[in-house]
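Only one protein chain is missing from this complex, and each of the others stays in its spot.
Up next is chain A:
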Amino acid sequence: MIGGLFIYNHKGEVLISRVYRDDIGRNAVDAFRVNVIHARQQVRSPVTNIARTSFFHVKRSNIWLAAVTKQNVNAAMVFEFLYKMCDVMASYFGKISEENIKNNFVLIYELLDEILDFGYPQNSETGSLKTFITQQGIKGQTKEEQSQITSQVTGQIGWRREGIKYRRNELFLDVLESVNLLMSPQGQVLSAHVSGRVVMKSYLSGMPECKFGMNDKIIIDKAGKGGVTNEAGKSTSGKQSIAIDDCTFNQCVRLSKFDSERSISFIPPDGEYELMRYRTTKDIILPFRVIPLVREVGRTKLEVKVVIKSNFKPSLLAQKIEVRIPTPLNTSGVQVICMKGKAKYKASENAIVWKIKRMAGMKESQISAEIELLPTNDKKKWARPPISMNFEVPFAPSGLKVRYLKVFESKLNYSDHDVIKWVRYIGRSGIYETRC
């Protein structure tokens, strides 16, 4: 199991050092600094073995978190734990920075003592941690409160405490998708997938039992078969359902129920959390198409023309559109003309950045640029990195639709109808690249 956990600043100075196992000595702290943080080369692996000691590290801005062990630990678990650790710290004191860590070092030690015991991760849900790791001491608690804390920390529903009350029961569902594309210069889709998340903000009283439904092809098909099997029924439901390649759920979701009935039921944590993640690869709506044209005019000039086409309902508006056209390292000057938005050559980033605030569906826009090159004797050809794009659209490129989210709370006096529900769809660009 994890033998020790260190946090360093960018210089390699130790900010936090907690050793859980006897086989990890003080020299391990230095070994990581010397061999990884101060290493001349770029980091070649997130797992490093130095003198039979293994170091797992993740970096958050310029802070290094390293877990150390001498045993054959579950590597996936160590990384998951490090991420979780970051989440917990962020929810306690915001951004993970040297300053914040130094300011909260006593709290971090307290947390580390609680969420990692002898190197075994323990309950790390911020919801329940915040009930008893408060930096205020736990003097004032009554016996009932104490046992409520412990039963929540160890209980089956460790993510939610009892007795939550809201005057207004309300919930927000955000379907956040990032659409990823790799397209060849000829416009052929090399790979495309949507990775989506359903984020829920719940402000519900009591211990509500929720059921979430979406236009998952498997369920719709099942329902179609069970019910009326006429042509009409098929065409209405079949068209709008989507094939989900795979999905993962927050730990509140009853996985065995999903496995057997494909129904998503759970008792939600209070406040904001990620209900599920999913991935689709079929019938993706690609919001934009990028058509590049690069022409080399002699050895010292490049002509670039890029057309973007928006491919969604004209009534919808895409926002925050940014097209990034890489330029060679030996660029000396760039002249740009664009029909819409603003374009600028950014020498420090070796790219022309073209920004458009808004663009409606089924429209087209174009940029052309002349790139002057310095003559070089460098034999190596320019690698031509792909043209990448950023945008935000108000729909789910996967086609996912929320069909319902039902809330049942038998003990309290409110019903599904009393809950105010909000649903929002946001599609963003993930890695959206077109080779040129």
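Here, contacts are C-beta pairs under 8 Å (C-beta built on N, C-alpha and C of every residue); 3 or more make two chains touch, one makes a residue touch a chain; residues count from 1.
Operating definition for what follows: contacts and distances are computed from a predicted model.
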* Name the absent chain as its UniProt record does, using one of the following: "AP complex subunit beta", "DNA replication licensing factor MCM7", "Glucosamine-6-phosphate isomerase" or "PIGU protein". => "AP complex subunit beta"
* For the chain that's not shown, point to the residue among A:90, A:182 or A:426 touching it. => A:182
* Could you tell which one of A:11, A:38, A:95 or A:384 touches the chain left off the display? => A:384
* Contact with the hidden chain (one of A:56, A:92, A:212 or A:312) -> A:56
* Residue numbers in chain A that touch the chain omitted from display -> 1, 13-17, 19-23, 26, 29, 42-47, 49, 52, 54, 56-58, 69-77, 79-83, 99, 102-106, 109-110, 113, 117-118, 120-125, 132, 135, 137-139, 141, 143, 146-147, 149-151, 153-156, 158, 182, 184, 190-191, 193, 195, 245-251, 254-256, 258-259, 274, 276-277, 279, 379-381, 383-386, 388, 431, 433, 435
